[in-house]
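Every protein chain except one is present and positioned as in the full complex.
All chains are identified by letter, namely A, B and C, in their written order; residue positions are counted from 1 within each chain.
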Amino acid sequence: MSESLYQEIILDHYKNPHGRGLREPFDAEAHHVNPTCGDEITVRVALDGEKVADVSFDGQGCSISQASASVLHELLTGGTVSRARDVEAAFVELMQGKGQVEPDEDVLGDGIAFAGVARYPARVKCALLSWMAFKDAVNRAQAEEL
Amino acid sequence: MSESLYQEIILDHYKNPHGRGLREPFDAEAHHVNPTCGDEITVRVALDGEKVADVSFDGQGCSISQASASVLHELLTGGTVSRARDVEAAFVELMQGKGQVEPDEDVLGDGIAFAGVARYPARVKCALLSWMAFKDAVNRAQAEEL
Amino acid sequence: MAEQMPSPLDVDRVRKDFPILERRLAGDRALVYLDSANTSQKPRPVLDALTEHYERHNANVARAVHQLGEEATSAYEGARDKIAAFIGAPTRSEVLFTKNASEALNLVANTMASGLAEDPRYRLEPGDEIVITEMEHHSNIVPWQLAARRTGATLRWFGLTEDGRLDIAGLRELINPRTKIVSLVHQSNILGTVNPVAHVVERAREVGALVLLDGAQSVPHMPVDVTELGVDLLAFTGHKLCGPTGIGVLWGRGEVLDGLPPFLGGGEMIETVAMDGSTFAPIPHKFEAGTPPIAQAVGLGAAVDYLTGLGMTSVREHDRAITAYALDRLHGVDGVSVIGPDSMVDRGATVSFTVDGIHPHDVGQVLDEQGVAVRVGHHCARPVCVRYGIPATTRASFYLYTTNAEIDALVDGIEQVKRFFG
Partner (left out) sequence: MAEQMPSPLDVDRVRKDFPILERRLAGDRALVYLDSANTSQKPRPVLDALTEHYERHNANVARAVHQLGEEATSAYEGARDKIAAFIGAPTRSEVLFTKNASEALNLVANTMASGLAEDPRYRLEPGDEIVITEMEHHSNIVPWQLAARRTGATLRWFGLTEDGRLDIAGLRELINPRTKIVSLVHQSNILGTVNPVAHVVERAREVGALVLLDGAQSVPHMPVDVTELGVDLLAFTGHKLCGPTGIGVLWGRGEVLDGLPPFLGGGEMIETVAMDGSTFAPIPHKFEAGTPPIAQAVGLGAAVDYLTGLGMTSVREHDRAITAYALDRLHGVDGVSVIGPDSMVDRGATVSFTVDGIHPHDVGQVLDEQGVAVRVGHHCARPVCVRYGIPATTRASFYLYTTNAEIDALVDGIEQVKRFFG
């Protein structure tokens, strides 16, 4: 039951989220809301030059949005900003692909578990919520550096 | 063809209208418009105490509205105001009766020829246009007398 | 076993009138449709009326001297008669067709805010107050927020009690001589609460304020009589009332509708148009600009006939029986809390709840996998969620075709949800 949507990996991340809890220091944060269901997330990023030094988050949401934020933390913390943008683009592509896009595990890691979510339009926003907030936060952090 | 709507009497009044052409003296006039088709009529009344001394009219409209004004002129000129109100009420009742009302020739005279019009909702307004204007004009004339 | 109230409806027969209820979902699941507060399903006579209209009588209305035009016009205006009778409107011309309940509510807010009304009773100005409640649907909040912003009037609202009722303690202060209009929901679409309209109307009368009732959830579910209620305006929507999408209704007392300035301009709402100015038709046409939802009105007329045939009292009693059964069964499920009145007093067939530790999205999704269709989220009533400190709820809502077996399927489904995320 629910196999295609609720992959084991997703349930694991949901039950044991990584990176949860807002942390200091941070350079910028972004708060995003899913108007359909009222889910909210705050994502903080700390940059160290080109490096994503930390990503932390907090919020309320369903298993998909919480697990997705946990995967995001795991995939992007410690990498470069440009790598983060690539991963984010690949994740967005996967989510908007209506189940037609083949995910690349090298790029997306545990993120490939979300492939099934793309077939549930109502849940795509849940999966993307933290990623959109992350993108915003990074843009803000970089804008402030200038 | 068209028997039920275009009675001979109606066509006669249309082709040879009675009372047409605005006349002096008059006590009040009313201008009415049929928004659906743009037909317009001006009705003038001259009262002499309780008596309808003259009814004259001018305007543009279809055979039904023109014939109805002619019948109105014929029926109401020279009678009393209270009689005119009775006839008007009977004519309105006939027109709004959806073809279910039996017209009384003693009251309505040539007006009974309009019985068929009541079955054509789009044309009822045409038949009533001059009668509504007449009613307004009489009300105005009486209001001015006070 | 839950206690049973008898339903006056022959539900099995009713269900045969709704073709969609035979639908098999993916994986050959049976459909358990518990989302009627969102939109209701449509009975066969409504679908037949639509098809018959388009196949035999389709024409534009109020314009044509030809036979189809007359047929279409009399079908459309006949629907107005049916709606007027259905809600006890004294006059047919007080019934306006809109595209949905939201437009009906916006019509009132918008015309009062336009500054075009001659009579100050119908014109919002700085210093005026508008009163709504914390349990309104967004469609009865946002229009008033926009109206307040445009006019400088102040928006105020009734709060809610812990158990999901309107907090009317402050009634006399909240509705005061500065109040121009009170706009409130008859039955809450999230809590199920039925509001004490009579109290509000009484106080509004004292201070000369208008009362607009949002009947989107009440008109489909109980006998509603505008004359008895004593309100000035009533808005509701076709698609929750066994009718088509694309149609709503605003009823208003003739005097009030006459006093409101025109809303949308064009088409048949005019008396005469010149380039340098126009005059407007009397109600109802004054508020029906452009080609109206003709086929949809015909469909809504058929819906109202269908419901009248069953009897709205029977519909309400069936609702009550189902709701009592549902509340009872949900009480038996560990971790489930009902949001809204937890008894049968003044409440309708809509039950919102939370499941401990499991987000409504996940509840809804796993229910869907079992064919049980509920709504999850804030149900366009976010302030209610904020008020009760929850992100969202799961909502099961019932109608004349809902069976006890479907409630059982819901309860089984929730147990499954708990096992899955446990």
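List of remarks:
We adopt the following convention: a contact is a pair of C-beta atoms (placed from the backbone, for glycine too) under 8 Å apart; a residue touches a chain by one contact, two chains touch by 3 or more.
Every value quoted in this text rests on a predicted model; they were computed, and no experiment measured them.
The hidden chain makes contact, of the residues C:64, C:207, C:333 or C:390, with C:64. The missing chain, though absent from the display, is touched by one residue of C:11, C:84 or C:105; that residue is C:105. Among B:64, B:81 or B:118, only B:64 touches the chain that is left out of the view. Remark: the omitted chain is touched by one listed residue; of C:266, C:282, C:309 or C:332 this is C:266. Interface residues of chain C with the unshown chain, by the touch rule above, are 19-20, 23, 25-26, 31, 33, 35, 38-39, 41-42, 46-47, 50-51, 54-56, 58-60, 63-69, 98-103, 105-106, 109-110, 114-116, 134, 137-143, 145-146, 149-150, 155, 157, 237, 239, 244-248, 262, 264-270, 272-275, 277-278, 289-296, 361, 364-365, 367-368, 372-377, 380, 382-383, 386.
Listed here are the chain B residues that touch the chain not shown: 1-2, 5-6, 11, 36-40, 60-65, 120, 123, 126. For chain A, the list of residues touching the undisplayed chain reads 33, 35-36, 120-123.
Throughout what follows, only the chains that are shown with their structure count from here on.
Averaging Cα coordinates per chain places chain B and chain C 46 Å apart.
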